[in-house]
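Now for chain A:
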Amino acid sequence: MRNAKYLNLRKSVVFLLILALLLGALSELSILLDRNVNPLFNYAARDLLDEPKNSIDVLVIGTSDVYSAVSPLLLWKDYGYAGFAWGEPAQRIFETHEYLKKIYRCQTPKVVFLEIGNLYRDKSDAQNLDSMTKAYIADVFPIVTYHRTLANFSLANLQAKPGSVTKGYLIRGGTVRVDSDPDTYMEPDSGTASINYFSQQELTACIDLCRAHGSKVVLVSIPSFTDWNMEKHNTVTALAQQEQVSYLDLNVELRGKINWDTDTADGGKHLNYKGAQKVTAYLGQYLYANGPLPDHRQDSAYDVWNADYQAYAKKLVSFS
Partner candidate 1 sequence: MQYNSWLYVVVFLSCTVLLYYACPLRQRWMILLAASTAFYVLASRQLILVLILSAAVIYWAALEIDRGESRYQQQKGLLSKEERKRLKENLAIHNRRVVAAACMASFGILFFLKYFNFMGSNLNLLFAGLRLPLTIPALHLMMPLGISFYTLSAISYLVDVSRGACPAQRNFAKLLLFLIFFPVITEGPISRYGQLGGQVAQGHRFDFRAFCFGIQLILWGLFKSVVLADRLAAVVGNIFTKHSDYSGSVVLVAVLLYTLQIYMDFSGGIDIARGSAELFGITLAQNFARPFFATSVNDFWRRWHISLGAWLRDYIFYPISLSHPFQLLSKKSRAHLNSYYAATIPALIALFAVWLGNGIWHGAAWKYICYGLYYYIIMAAGMLFEPLSVRLLALLHLRRESRGWHLWQMLRTFCFVNLGMLIFRADSLRTAWTMFLSMFTPYHGKSLLQVLSSQGLNSNQLEIVVWGAALVLMVSIFQERGVGIRTWVAARAIPIRWSIYIAVILAIIIVGAYGPGFGVVDFIYAQF
Partner candidate 2 sequence: MEEIIKILEEIKPGVDYRTEKNLFEGHILASLEIIMLVSELNDAFDIKITLPYIKPENFRSAETIYAMVQKVMDEE
(Lines give C-alpha, C1' and ligand atoms only; values in the text may rest on other atoms or scores of the structure.)
Protein backbone atom coordinates (compact mmCIF):
# COMPACT_ATOMS: atom_id res chain seq x y z
CA MET A 1 0.00 0.00 0.00
CA ARG A 2 2.67 2.44 1.10
CA ASN A 3 4.82 1.32 -1.79
CA ALA A 4 2.07 2.01 -4.29
CA LYS A 5 1.73 5.50 -2.86
CA TYR A 6 5.40 6.23 -3.32
CA LEU A 7 5.39 4.73 -6.78
CA ASN A 8 2.54 7.04 -7.80
CA LEU A 9 4.30 10.00 -6.25
CA ARG A 10 7.54 9.14 -8.06
CA LYS A 11 5.70 8.68 -11.33
CA SER A 12 3.95 12.03 -10.94
CA VAL A 13 7.21 13.81 -10.21
CA VAL A 14 8.89 12.26 -13.23
CA PHE A 15 5.92 13.21 -15.39
CA LEU A 16 5.97 16.80 -14.19
CA LEU A 17 9.72 17.01 -14.77
CA ILE A 18 9.33 15.80 -18.34
CA LEU A 19 6.52 18.27 -18.90
CA ALA A 20 8.56 21.12 -17.43
CA LEU A 21 11.57 20.25 -19.58
CA LEU A 22 9.41 20.15 -22.69
CA LEU A 23 7.76 23.45 -21.87
CA GLY A 24 11.16 24.97 -21.17
CA ALA A 25 12.57 23.79 -24.50
CA LEU A 26 9.48 24.91 -26.40
CA SER A 27 9.65 28.27 -24.65
CA GLU A 28 13.16 28.83 -25.98
CA LEU A 29 12.03 27.74 -29.42
CA SER A 30 9.03 30.04 -29.34
CA ILE A 31 11.28 33.01 -28.58
CA LEU A 32 13.67 32.09 -31.40
CA LEU A 33 10.82 31.62 -33.86
CA ASP A 34 9.28 34.91 -32.96
CA ARG A 35 11.86 36.94 -34.79
CA ASN A 36 10.38 38.70 -37.78
CA VAL A 37 7.01 37.03 -37.56
CA ASN A 38 3.93 39.00 -38.38
CA PRO A 39 5.01 42.48 -37.30
CA LEU A 40 1.64 43.09 -35.75
CA PHE A 41 2.49 40.65 -32.98
CA ASN A 42 5.65 42.65 -32.51
CA TYR A 43 7.28 40.70 -29.81
CA ALA A 44 10.43 42.51 -30.98
CA ALA A 45 10.61 44.02 -27.53
CA ARG A 46 12.88 41.24 -26.36
CA ASP A 47 15.51 42.49 -28.77
CA LEU A 48 16.44 44.94 -26.06
CA LEU A 49 18.11 42.00 -24.32
CA ASP A 50 20.47 41.68 -27.31
CA GLU A 51 21.71 45.28 -27.04
CA PRO A 52 25.23 45.78 -25.63
CA LYS A 53 25.32 45.87 -21.85
CA ASN A 54 24.41 49.21 -20.26
CA SER A 55 24.06 50.95 -23.61
CA ILE A 56 20.45 52.14 -23.26
CA ASP A 57 19.75 55.42 -21.44
CA VAL A 58 16.02 55.81 -22.03
CA LEU A 59 13.47 53.04 -21.72
CA VAL A 60 9.81 53.31 -22.60
CA ILE A 61 7.84 50.26 -21.51
CA GLY A 62 4.18 49.31 -21.77
CA THR A 63 1.48 48.15 -24.16
CA SER A 64 1.06 48.30 -27.91
CA ASP A 65 0.83 52.09 -27.58
CA VAL A 66 4.55 52.13 -26.85
CA TYR A 67 5.68 50.42 -30.03
CA SER A 68 3.10 52.33 -32.06
CA ALA A 69 3.94 55.80 -30.79
CA VAL A 70 7.54 55.96 -29.62
CA SER A 71 10.36 55.85 -32.17
CA PRO A 72 13.71 55.84 -30.33
CA LEU A 73 15.66 56.50 -33.53
CA LEU A 74 14.04 59.92 -33.79
CA LEU A 75 15.44 60.69 -30.34
CA TRP A 76 18.76 59.47 -31.65
CA LYS A 77 18.64 61.69 -34.71
CA ASP A 78 17.64 64.85 -32.84
CA TYR A 79 19.49 64.45 -29.55
CA GLY A 80 21.77 61.42 -29.79
CA TYR A 81 19.89 59.69 -26.98
CA ALA A 82 20.01 55.89 -26.87
CA GLY A 83 16.47 54.78 -26.21
CA PHE A 84 14.40 51.65 -26.56
CA ALA A 85 10.66 51.07 -26.81
CA TRP A 86 9.59 47.84 -25.06
CA GLY A 87 5.97 47.51 -26.02
CA GLU A 88 3.92 44.37 -26.16
CA PRO A 89 0.28 43.99 -27.08
CA ALA A 90 -1.98 44.08 -24.03
CA GLN A 91 0.94 43.97 -21.62
CA ARG A 92 -0.19 44.01 -18.02
CA ILE A 93 1.59 45.82 -15.21
CA PHE A 94 2.61 42.47 -13.70
CA GLU A 95 4.42 41.61 -16.90
CA THR A 96 5.97 45.08 -16.94
CA HIS A 97 7.40 44.33 -13.52
CA GLU A 98 8.83 40.95 -14.57
CA TYR A 99 10.34 42.48 -17.71
CA LEU A 100 11.87 45.36 -15.77
CA LYS A 101 13.63 42.86 -13.53
CA LYS A 102 15.02 41.14 -16.60
CA ILE A 103 16.03 44.38 -18.26
CA TYR A 104 17.90 45.63 -15.21
CA ARG A 105 20.11 42.58 -15.41
CA CYS A 106 21.71 43.98 -18.58
CA GLN A 107 20.70 47.63 -18.81
CA THR A 108 20.56 50.55 -16.40
CA PRO A 109 18.48 53.20 -18.14
CA LYS A 110 18.72 56.69 -16.65
CA VAL A 111 15.09 57.47 -17.44
CA VAL A 112 12.21 54.97 -17.49
CA PHE A 113 8.86 55.94 -18.95
CA LEU A 114 6.18 53.66 -17.59
CA GLU A 115 3.28 53.71 -20.01
CA ILE A 116 0.27 53.20 -17.76
CA GLY A 117 -2.45 52.22 -20.24
CA ASN A 118 -1.98 48.73 -18.82
CA LEU A 119 -3.47 49.77 -15.47
CA TYR A 120 -6.93 49.75 -16.99
CA ARG A 121 -6.83 46.49 -18.90
CA ASP A 122 -8.32 44.17 -16.31
CA LYS A 123 -11.99 44.67 -15.67
CA SER A 124 -12.27 42.81 -12.36
CA ASP A 125 -10.16 41.64 -9.45
CA ALA A 126 -10.42 38.08 -10.75
CA GLN A 127 -9.00 39.16 -14.12
CA ASN A 128 -6.39 41.15 -12.29
CA LEU A 129 -5.25 38.13 -10.31
CA ASP A 130 -5.35 36.07 -13.47
CA SER A 131 -3.02 38.53 -15.22
CA MET A 132 -0.71 38.32 -12.25
CA THR A 133 -0.69 34.53 -12.41
CA LYS A 134 -0.05 34.57 -16.12
CA ALA A 135 2.84 36.99 -15.70
CA TYR A 136 4.53 34.68 -13.18
CA ILE A 137 4.00 31.61 -15.34
CA ALA A 138 5.28 33.46 -18.39
CA ASP A 139 8.39 34.40 -16.47
CA VAL A 140 9.24 30.70 -16.04
CA PHE A 141 7.75 29.45 -19.31
CA PRO A 142 7.64 32.27 -21.88
CA ILE A 143 5.78 29.91 -24.20
CA VAL A 144 2.65 31.20 -22.48
CA THR A 145 3.29 34.59 -24.07
CA TYR A 146 4.83 33.52 -27.36
CA HIS A 147 2.76 30.38 -27.98
CA ARG A 148 1.37 31.68 -31.21
CA THR A 149 4.74 31.64 -32.91
CA LEU A 150 4.74 27.85 -32.47
CA ALA A 151 1.22 27.30 -33.73
CA ASN A 152 2.08 28.77 -37.09
CA PHE A 153 5.77 29.04 -37.71
CA SER A 154 8.29 29.15 -40.45
CA LEU A 155 11.75 27.69 -39.95
CA ALA A 156 13.19 30.68 -41.78
CA ASN A 157 12.61 32.62 -38.62
CA LEU A 158 15.31 30.60 -36.93
CA GLN A 159 17.89 32.14 -39.23
CA ALA A 160 16.57 35.66 -38.86
CA LYS A 161 19.04 38.23 -37.60
CA PRO A 162 18.56 39.13 -33.97
CA GLY A 163 18.33 42.74 -32.96
CA SER A 164 15.80 45.39 -33.79
CA VAL A 165 16.69 48.03 -36.33
CA THR A 166 13.92 50.30 -35.10
CA LYS A 167 14.71 49.79 -31.38
CA GLY A 168 11.31 48.32 -30.69
CA TYR A 169 9.30 50.79 -32.75
CA LEU A 170 6.80 49.47 -35.28
CA ILE A 171 6.24 51.73 -38.26
CA ARG A 172 2.50 51.85 -38.85
CA GLY A 173 1.82 53.50 -42.19
CA GLY A 174 -1.90 53.11 -42.63
CA THR A 175 -4.52 55.58 -41.56
CA VAL A 176 -8.03 54.78 -40.39
CA ARG A 177 -9.61 57.99 -39.17
CA VAL A 178 -11.70 58.32 -36.03
CA ASP A 179 -15.33 57.75 -36.80
CA SER A 180 -17.04 59.38 -33.86
CA ASP A 181 -17.54 62.98 -32.77
CA PRO A 182 -14.11 64.50 -32.05
CA ASP A 183 -15.59 66.53 -29.18
CA THR A 184 -16.13 63.39 -27.14
CA TYR A 185 -12.36 62.98 -26.79
CA MET A 186 -11.11 63.96 -23.33
CA GLU A 187 -14.32 65.73 -22.40
CA PRO A 188 -13.92 67.65 -19.14
CA ASP A 189 -14.96 65.49 -16.24
CA SER A 190 -14.00 65.69 -12.59
CA GLY A 191 -14.75 62.02 -11.88
CA THR A 192 -12.25 59.27 -11.33
CA ALA A 193 -11.76 55.77 -12.72
CA SER A 194 -10.70 53.28 -10.13
CA ILE A 195 -7.69 51.07 -10.66
CA ASN A 196 -7.67 47.48 -9.48
CA TYR A 197 -5.94 47.06 -6.16
CA PHE A 198 -3.32 44.61 -7.33
CA SER A 199 -2.43 46.69 -10.39
CA GLN A 200 -1.82 49.68 -8.20
CA GLN A 201 0.37 47.66 -5.83
CA GLU A 202 2.34 46.40 -8.78
CA LEU A 203 2.84 49.90 -10.16
CA THR A 204 4.35 50.94 -6.84
CA ALA A 205 6.62 47.91 -7.00
CA CYS A 206 7.74 48.91 -10.52
CA ILE A 207 8.47 52.46 -9.42
CA ASP A 208 10.44 51.22 -6.42
CA LEU A 209 12.43 48.83 -8.59
CA CYS A 210 13.38 51.62 -11.03
CA ARG A 211 14.34 53.94 -8.19
CA ALA A 212 16.44 51.26 -6.55
CA HIS A 213 18.47 51.13 -9.76
CA GLY A 214 18.83 54.88 -9.83
CA SER A 215 16.48 55.49 -12.75
CA LYS A 216 14.22 58.49 -12.93
CA VAL A 217 10.62 57.30 -13.35
CA VAL A 218 8.05 59.13 -15.46
CA LEU A 219 4.50 57.87 -15.89
CA VAL A 220 3.20 58.50 -19.36
CA SER A 221 -0.04 57.90 -21.23
CA ILE A 222 0.01 57.87 -25.01
CA PRO A 223 -2.78 59.63 -26.93
CA SER A 224 -5.62 57.27 -27.66
CA PHE A 225 -9.03 58.46 -28.72
CA THR A 226 -10.84 55.34 -27.65
CA ASP A 227 -8.91 54.21 -24.59
CA TRP A 228 -8.30 57.34 -22.54
CA ASN A 229 -10.48 59.92 -20.84
CA MET A 230 -10.43 62.60 -18.15
CA GLU A 231 -11.52 60.22 -15.39
CA LYS A 232 -8.48 58.09 -15.97
CA HIS A 233 -6.36 61.25 -16.23
CA ASN A 234 -7.59 62.49 -12.86
CA THR A 235 -6.98 59.17 -11.18
CA VAL A 236 -3.46 58.75 -12.51
CA THR A 237 -2.60 62.39 -11.71
CA ALA A 238 -3.52 61.77 -8.08
CA LEU A 239 -1.66 58.49 -8.09
CA ALA A 240 1.49 60.14 -9.47
CA GLN A 241 1.36 62.75 -6.72
CA GLN A 242 1.03 60.06 -4.12
CA GLU A 243 4.00 58.18 -5.57
CA GLN A 244 5.92 61.44 -6.11
CA VAL A 245 6.69 60.77 -9.75
CA SER A 246 6.10 62.94 -12.80
CA TYR A 247 3.16 62.12 -15.01
CA LEU A 248 2.91 63.12 -18.65
CA ASP A 249 -0.57 62.67 -20.02
CA LEU A 250 0.10 63.20 -23.70
CA ASN A 251 -3.64 63.11 -24.30
CA VAL A 252 -3.67 66.45 -22.51
CA GLU A 253 -0.25 67.75 -23.55
CA LEU A 254 -0.74 67.05 -27.24
CA ARG A 255 -4.41 67.90 -27.34
CA GLY A 256 -5.10 69.73 -30.60
CA LYS A 257 -1.77 68.64 -32.00
CA ILE A 258 -2.79 65.06 -32.70
CA ASN A 259 -5.07 65.07 -35.71
CA TRP A 260 -7.51 62.17 -35.33
CA ASP A 261 -8.20 62.22 -39.06
CA THR A 262 -4.61 61.60 -40.10
CA ASP A 263 -2.55 60.40 -37.14
CA THR A 264 -4.19 57.14 -36.13
CA ALA A 265 -3.70 53.70 -37.59
CA ASP A 266 -6.98 52.13 -36.51
CA GLY A 267 -9.74 54.58 -35.75
CA GLY A 268 -8.28 56.13 -32.63
CA LYS A 269 -6.86 53.23 -30.67
CA HIS A 270 -3.24 53.50 -31.80
CA LEU A 271 -1.21 56.19 -33.49
CA ASN A 272 0.39 55.74 -36.90
CA TYR A 273 3.85 57.00 -37.83
CA LYS A 274 2.64 60.58 -38.09
CA GLY A 275 1.27 60.49 -34.59
CA ALA A 276 4.42 58.71 -33.41
CA GLN A 277 6.58 61.57 -34.68
CA LYS A 278 4.61 64.03 -32.59
CA VAL A 279 4.76 61.89 -29.47
CA THR A 280 8.46 61.18 -29.85
CA ALA A 281 9.24 64.84 -30.49
CA TYR A 282 7.44 65.74 -27.28
CA LEU A 283 9.33 63.13 -25.27
CA GLY A 284 12.60 64.37 -26.78
CA GLN A 285 11.92 67.92 -25.67
CA TYR A 286 10.94 66.71 -22.25
CA LEU A 287 14.15 64.71 -21.86
CA TYR A 288 16.25 67.60 -23.12
CA ALA A 289 14.62 70.06 -20.73
CA ASN A 290 14.82 67.76 -17.73
CA GLY A 291 18.42 67.05 -17.28
CA PRO A 292 21.45 66.10 -19.19
CA LEU A 293 21.49 62.78 -21.01
CA PRO A 294 24.56 61.73 -22.96
CA ASP A 295 24.65 62.45 -26.69
CA HIS A 296 26.16 59.32 -28.25
CA ARG A 297 26.19 60.45 -31.87
CA GLN A 298 29.97 60.91 -31.88
CA ASP A 299 30.57 57.80 -29.75
CA SER A 300 32.18 55.08 -31.84
CA ALA A 301 30.60 52.38 -29.68
CA TYR A 302 27.25 53.52 -31.08
CA ASP A 303 28.23 53.55 -34.76
CA VAL A 304 25.67 50.90 -35.49
CA TRP A 305 22.91 53.28 -34.37
CA ASN A 306 23.75 55.60 -37.26
CA ALA A 307 23.45 52.70 -39.67
CA ASP A 308 20.19 51.66 -38.03
CA TYR A 309 18.88 55.17 -38.41
CA GLN A 310 19.70 55.12 -42.14
CA ALA A 311 17.87 51.81 -42.57
CA TYR A 312 14.94 53.11 -40.58
CA ALA A 313 14.78 56.36 -42.59
CA LYS A 314 14.73 54.33 -45.78
CA LYS A 315 11.86 52.20 -44.49
CA LEU A 316 10.00 55.28 -43.42
CA VAL A 317 10.25 56.79 -46.91
CA SER A 318 8.42 53.82 -48.34
CA PHE A 319 5.48 54.66 -46.07
CA SER A 320 5.21 58.39 -46.69
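Selection rule, in plain terms: all candidates are chains of the complex that A comes from, given by their letters.
Following the convention adopted for this analysis, contacts are C-beta pairs under 8 Å (C-beta built on N, C-alpha and C of every residue); 3 or more make two chains touch, one makes a residue touch a chain; residues count from 1.
Because the structure is a prediction, the values reported are computed rather than measured.
Only one option in 1 or 2 touches chain A in this complex, and it is number 1. Chain A contributes residues 4-5, 8, 11, 15, 18-19, 22-23, 26, 38, 40-41, 63-64, 88-90, 124-126, 129-130, 132-134, 137, 143-145, 147-148, 150-152, 266-267, 269-270 to its touches with candidate 1 in the complex.
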